[in-house]
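Quick one: structure below, then a few questions.
Only one protein chain is missing; all other protein chains are in place.
Letters A and B name the chains as they come in the text, with residue numbers starting at 1 for each one.
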Amino acid sequence: MTASISETLPASLDGIRRRRPLVHNIANIVVANVVANALLALGASPAMVESAEEAPELARAADALVINLGTISSAVAAAARLASAAALAAGRPWVLDPVAVGVLGYRTRLAAELLADKPAVIRGNASEIAALGGEAGGGKGVDSTLDTEAAATAARRLADRTKSIVVVSGAIDRITDGKRMVAIANGHPVMARVTGSGCMSSALVGAFLAVSPDPFSAAAQAMLTMAVAGEMAARRSQGPGGWSTAFFDTLYNVEAAEILKLASVS
Amino acid sequence: MTASISETLPASLDGIRRRRPLVHNIANIVVANVVANALLALGASPAMVESAEEAPELARAADALVINLGTISSAVAAAARLASAAALAAGRPWVLDPVAVGVLGYRTRLAAELLADKPAVIRGNASEIAALGGEAGGGKGVDSTLDTEAAATAARRLADRTKSIVVVSGAIDRITDGKRMVAIANGHPVMARVTGSGCMSSALVGAFLAVSPDPFSAAAQAMLTMAVAGEMAARRSQGPGGWSTAFFDTLYNVEAAEILKLASVS
Partner (left out) sequence: MTASISETLPASLDGIRRRRPLVHNIANIVVANVVANALLALGASPAMVESAEEAPELARAADALVINLGTISSAVAAAARLASAAALAAGRPWVLDPVAVGVLGYRTRLAAELLADKPAVIRGNASEIAALGGEAGGGKGVDSTLDTEAAATAARRLADRTKSIVVVSGAIDRITDGKRMVAIANGHPVMARVTGSGCMSSALVGAFLAVSPDPFSAAAQAMLTMAVAGEMAARRSQGPGGWSTAFFDTLYNVEAAEILKLASVS
């Protein structure tokens, strides 16, 4: 699999920077700014539209859609349902980020419902993935209380059931299609002390999906890019404030060869 | 009182970093990102949920609740009413931040109504505190036009009437329970040139309330941490952009002893 990422990442990163795919985000509004900046720094073209009046029109026009449940309300849920249906109908790949699913009843039911529109990729922390798979996973607020090891089984089961690629984020990120499993051991603990690290990961998955034919590979490339850029930024900073600045600069300047050199993938 | 903060601050700061209390914010959406980052940098676990569908459920589960009126609408007001009632019923401490109360009629009436749910702490600038107490205080948009000295009396009266701890922010921060009064002379003028300084203060009060039995002491500890960290960040920066970066790094790295060493409390 390391070989596979080595082969595909340079072309995907170059593709994003040349073609500037339009990534439509129904965003967690708390982190919409940093998600847009991460996509722009990488080279993609973000649009954050979450009204029922406009979301389905944009979902059809965009190269990929990312639905994040972080700040869901009944109004945004209506837009999300229309957008995921529009993406499915138009054959556009989309990503589901089930923030805090398992903690709050409303969004847990909504996430289960959205699965019917066949997300290409689902990315969450261990508690969220376990909860989405119908398993008791714990979780406190938006932070996971479940070990990612323990979530690997839940991820495989969810991928099996939904036919989506499932990504479990944590100290080690895992990507699975139910059979294959990639583990990425990059990243840095400071990333858990900046809001939006997870949401930015999901958005990067959307950007890679837009230029990559294989969702399993796209998810792995995106998670590796996020984790290595985050690690590079952590080396150049002394806390979460400096990390943010360095992270956007890294995404903007980084070459595929640098990412692959630091990659810890198995 | 300086002695008292010296005794309590180390344990509270350590408590936040070890227990990572869940702080539920019905946030000013303009600054929700930096408020979440301030809580994460300090060591707490933020969750920003402001829909009527989910806010009361989270308010019951969280260790503290912070209601900020900065970007209130009828939809968010409905969530705020449910959340403050849920916090009161569940015995959870909560903070009211009455942004721009006294300037805009809708939120002025809402703030008066929310007082019935007995916030543990109310934090605002001088104009906001005076207006909430039913006194003419001036105020232009979200900025105070009233001297904090002049607001001390208004703060005492509001604390007397509501039995809440009242914090008046300004060049000098004042914390009162109607009888006792602590004044903190730390901070830096650049903090008034970054959006969210006040809102971050209120959120830090929430984090300290979650680990501290005494709301008067919790409010003083939080305001001192904010003011000293802000002052330390100002010394390492040349404007509001650099200040933000340095501020999050400072909150992340600062020790209680450093805060107490720089404290100017009376």
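In this section, a contact is a pair of C-beta atoms (placed from the backbone, for glycine too) under 8 Å apart; a residue touches a chain by one contact, two chains touch by 3 or more.
Quick caveat, the model's predicted, so the values are computed rather than measured.
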Touching residue (missing chain; options A:Ile5, A:Ala62 or A:Cys199): A:Ala62
Residue, one of A:Thr8, A:Ser45, A:Asn68 or A:Ser84, that touches the chain absent here: A:Ser45
Residue of A:Ala11, A:Ala75, A:Ala89 or A:Ala116 in touch with the missing chain, whole complex considered: A:Ala75
Interface with the unshown chain - residue positions in subunit A: 20, 22, 24, 27, 29, 32-33, 36-37, 40-41, 45-54, 57-58, 61-62, 75, 244-253
Positions on subunit B where the hidden chain makes contact: 29-31, 33-34, 70-75, 100, 103-107, 140-143, 190, 192-196, 237-242, 244-245
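Throughout what follows, only the chains that are shown with their structure count from here on.
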Centre distance in Å when subunit A and subunit B are each reduced to the mean of their C-alpha atoms: 33
